[in-house]
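Complex shown without one protein chain; remaining protein chains in place.
First chain written, first letter: the chains are A, B and C, and each begins at residue 1.
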Amino acid sequence: MSETAMSLAHAQALYRTMARIRAFENAAEEASKGGVAAFGASLAQAKVRGPLHLSTGQEAVAAGVCAQLRADDLLTSTHRGHGHSIAKGASIERMMCELFGRATGYNGGKGGSMHIADFSVGMLGANGVVAAGIPIAVGAAHALRVRGGGALVACFFGDGAINRGPFLEGLNWAGIHRLPVLFVCEDNRWSATTATGAMTAGEGALARAQAIGVPGLAVNGNDIFVVDAAAAALTAQIRAHGGPRFLHAVTYRIKGHVSVDAAGYRSHDEVARALEQDPLELAAIRIAAIGGVRAVLAAIDAEAQAEVAAAVAAADAAPSPPDAEAYTDIQDTGAGRWRD
Amino acid sequence: MSETAMSLAHAQALYRTMARIRAFENAAEEASKGGVAAFGASLAQAKVRGPLHLSTGQEAVAAGVCAQLRADDLLTSTHRGHGHSIAKGASIERMMCELFGRATGYNGGKGGSMHIADFSVGMLGANGVVAAGIPIAVGAAHALRVRGGGALVACFFGDGAINRGPFLEGLNWAGIHRLPVLFVCEDNRWSATTATGAMTAGEGALARAQAIGVPGLAVNGNDIFVVDAAAAALTAQIRAHGGPRFLHAVTYRIKGHVSVDAAGYRSHDEVARALEQDPLELAAIRIAAIGGVRAVLAAIDAEAQAEVAAAVAAADAAPSPPDAEAYTDIQDTGAGRWRD
Amino acid sequence: MARLSYAQASCSALHAAMQQDALVVALGEDVGRGGVFGQYRGLQQTFGAERVIDTPISEATIMGAAVGMALAGLRPVVEMRVVDFALCAMDEVVNQAAKARYMFGGQGRVPLVARMPIGLWQGSAAQHSQSLETWFAHIPGLVVVAPATPQDNCGLLAAAIACGDPVIYMEHKELWGLEEEVDAARVERLGVAAVRRAGSDVTLVTWSRTLHDALRAAEAAQAEGLSLEVIDLRTIWPWDRETVFASLRKTRRLLVAHEAVQVGGFGAEIAAVVAETLGVPVRRLGAPRIPVGYASSLEAVTRVTPEAILSVARELAKKPAR
Partner (left out) sequence: MARLSYAQASCSALHAAMQQDALVVALGEDVGRGGVFGQYRGLQQTFGAERVIDTPISEATIMGAAVGMALAGLRPVVEMRVVDFALCAMDEVVNQAAKARYMFGGQGRVPLVARMPIGLWQGSAAQHSQSLETWFAHIPGLVVVAPATPQDNCGLLAAAIACGDPVIYMEHKELWGLEEEVDAARVERLGVAAVRRAGSDVTLVTWSRTLHDALRAAEAAQAEGLSLEVIDLRTIWPWDRETVFASLRKTRRLLVAHEAVQVGGFGAEIAAVVAETLGVPVRRLGAPRIPVGYASSLEAVTRVTPEAILSVARELAKKPAR
């Protein structure tokens, strides 16, 4: 599927999505310096607090899959959810505000990076628990079917998630009910500081999915042309009432597990090889091959950076949520009974 | 593997195990009448209280697998664990005492049928939670390896258990660590009142295991000759440091889910067909074919029934645990602090 | 009015809710055959397998899928069989169902009812006998309900399904067969306790199956001139502080009795609030901190009996009311 034809306009649109994600991740990373205490980092404050999981280097998966989604399709994400959100149509400014913990963020400052969500575009939320999005996606797909309309759910998770129980349970559930779910394993080869391969028996994600009755494809997740084509094929099958499908997208986590992780546990060689496969670079080459010009991509990059810079400025200027907001959106029954 | 050679002595020994299990289950069933309230049954007392899960019809799996186990091998079981216990060498009398809730039972009356255990023969316990024995077996295998000695763990679970997360997690774990575990899926085609097939996507238990890196065999679990041969082959591979293996044994649950369940949700036809495949009958035919005589088997049956009748009498006469026993074997730290 | 068992009463409420609202669905193991306690009898025949959904043995995903359903607009009623098995779905209950609305800043809600029957169940031993209501009362975002009668298992289930919050709905396994005349049209209000018996010496707060033992204790107490006011909390969170306090203003003595382990049980919360606020004498009676044994003699040790309740009430009554 590597030599897929693609219109230049579509290719540039995909590139734009990737460039916007990259710019966002870079800015978020910068703003998180001195943040969460782990990997030996200090407790000092930063503008973006708490664990920040960057999807730098994985942009092609989010961009390629989401390009095949309709506005009424739903999406569940992981702790590493910025790319999915942007690709599904979330506003970069409101996302950045959320990461900065501002009242103007998507979650009003209640969620932050790990819970970023934009229900208005069908993005049902990042999740701090590995694999937790899988059953939620399956249930959402069930709801879509009960309610009618032909939409589907894209369910993203990492390679580490395929070793948690909900992977088996969720795929089986989607299989028996033939639910409209596209399972996307974003395989960046690492689970925090652990090489996932050493923790995974058997033939890997796709083989497992197939054995549980969910057919699919394994692709180079850094090649946006390939991801786009695979996602197009699989979503078409799902929309034709074919039941769930599986996309195993192999990519690489260029940064550490969280922004403050220097990732000293992996070899320079490995990282260097991976950097040669940078999805934006690859896309630029591919686009050149179908007649695109570098200057257009450079302009897209610049635009993305400007958009993100504006978002950072807006986030910086936005108000923190007032204390009273801590007490809203918990539950209606017994609201106000905080300490008795 | 159906036309396996077997010595008459071995065949008769296997038959004896099966006959002892059958006799035990029949007596336990009888003693449970009027027991636990479910499936519309009453709350009246019975000698055997609580949910009683009978393995009637599944004897060949327990007998065939356990015949290949050494005394120092370990075993984890399910809620339906009488057969496994007997086949691993537990005393029928102490088991019956436990089902009767007597101080002389294996668990001193603390466990009952769902938690029957005999650590002295390596039977690490029945379990009231579906699939819970899988991780425990894997951990026990880890311990066997750390401690040395070459023993293995046989891990029994039902067809329903392959849809719970620990199935994936436990097999993967055994796979990456190449642990000495024989996973045995006792596929009786039902999960309580639900036909398991309708709830299971894909090619089934063995295909899943293989995809998770655990090779194995699928066999007719009602044919003791076949189970014995498969278990022999798989345990030999494990003992040769081949890592975990999987046995998918297809059988049938002749009785209801629990002893008071009339199982009206399944067809008479299905049950009638299954009864024609009764493993004791099949074994008798197989044994005849290798020169055995019916009278010997009849004597074995009679002996088993006598043994069980004596066990029932002993259990009936045995004392209940005194109240004080309720407060032992909980924890040492803070023992005695029951209400403060 | 019709004579219904506790199981039938809940079935009737669910039937009505499904009839009224096409977004209500039920899911869980064996629900298609009526559930092992008969509490779903006939529903799949009436509403079809798309709305009364048989599931694999996948507690984590049953609960997680229900969260997804709820976020996507359905109102799922989730069957967990017993709270002990719901332990296989604690991430989904605590990290997902309870927190989704808050985490996402109100963008989504999780109006689900998770049925997790609690309690002893004659001879079911340590893994099928737990009462864990206090766990859920401790978790922000959750409502916790524990009906003690058929009428309440109809009216409270109806209220729970109508509620927009995630509700942990805890029936009691030894009550399934209990029968009474039930007004199936009656919807209760969550958070409102019921004074089941008026009295003047001691306020006895309880819930679930223990209510019935509390009433027996109150009966026996009367014979010896001790007057117990018995309050059935019905909703554990939010508990009905007003009703309990009103009673205490009269009796000035509190006893909380529940089947759950006493240590860290929800009785501690009520006792603590009352001690902090009114300063009147308080006592609790729950199970000892031991697992439930199988033999009836051992199981009996973990039961909170009418005799034990009465005996603590007597001691309490001797204390000077403050």
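Definition applied: a residue touches a chain if its C-beta (ideal position, glycine included) is under 8 Å from a C-beta of that chain, and two chains touch if they have at least 3 such contacts.
Note that this is a predicted model, so its numbers are computed, not measured.
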item: Shown chains touched by the chain that is not drawn here; value: A, B, C
item: Options B:67, B:129 or B:192, residue touching the unrepresented chain; value: B:129
item: Contact residue for the chain not shown (choose from A:192, A:233 or A:314); value: A:192
item: Contact residue for the chain not shown (choose from C:141, C:166 or C:306); value: C:141
item: Identified contact with the non-displayed chain, of B:51, B:111 or B:160; value: B:111
item: Interface with the unshown chain - residue positions in chain C; value: 60, 84-85, 87-88, 90-91, 94-95, 98-99, 102-103, 125-127, 130, 132, 134-135, 137-141, 237, 260-261, 263-269, 271-272, 275-276, 279, 281-284, 289-291, 293, 319
item: Where the missing chain touches chain A, by residue; value: 35-40, 42-43, 45, 48-51, 98, 101-103, 107, 109-112, 114-115, 127-131, 160-161, 163-165, 191-194, 198-200, 257, 265, 320-323, 325-327, 330, 337-340
item: Footprint left on chain B by the chain that the document does not show; value: 74, 76, 105-111, 115, 117-120, 124-125, 127-129, 132, 134-147, 165-166, 169-170, 172-173, 176-177, 328-334, 337, 340
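Just so it is clear, only the chains that are shown with their structure count from here on.
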item: Most distant chain from chain A by Cα centroid; value: B
item: Length of the line joining the C-alpha centres of chain B and chain C, rounded to whole Å; value: 35
item: Whole-Å gap separating chain A and chain C, where each centre is the average of the chain's CA atoms; value: 40
item: Overlap residues in chain C, where contacts from two or more other chains coincide; value: 55-56, 58, 60
item: Sequence positions of chain B contacting 2 or more other chains; value: 163-165, 198-200
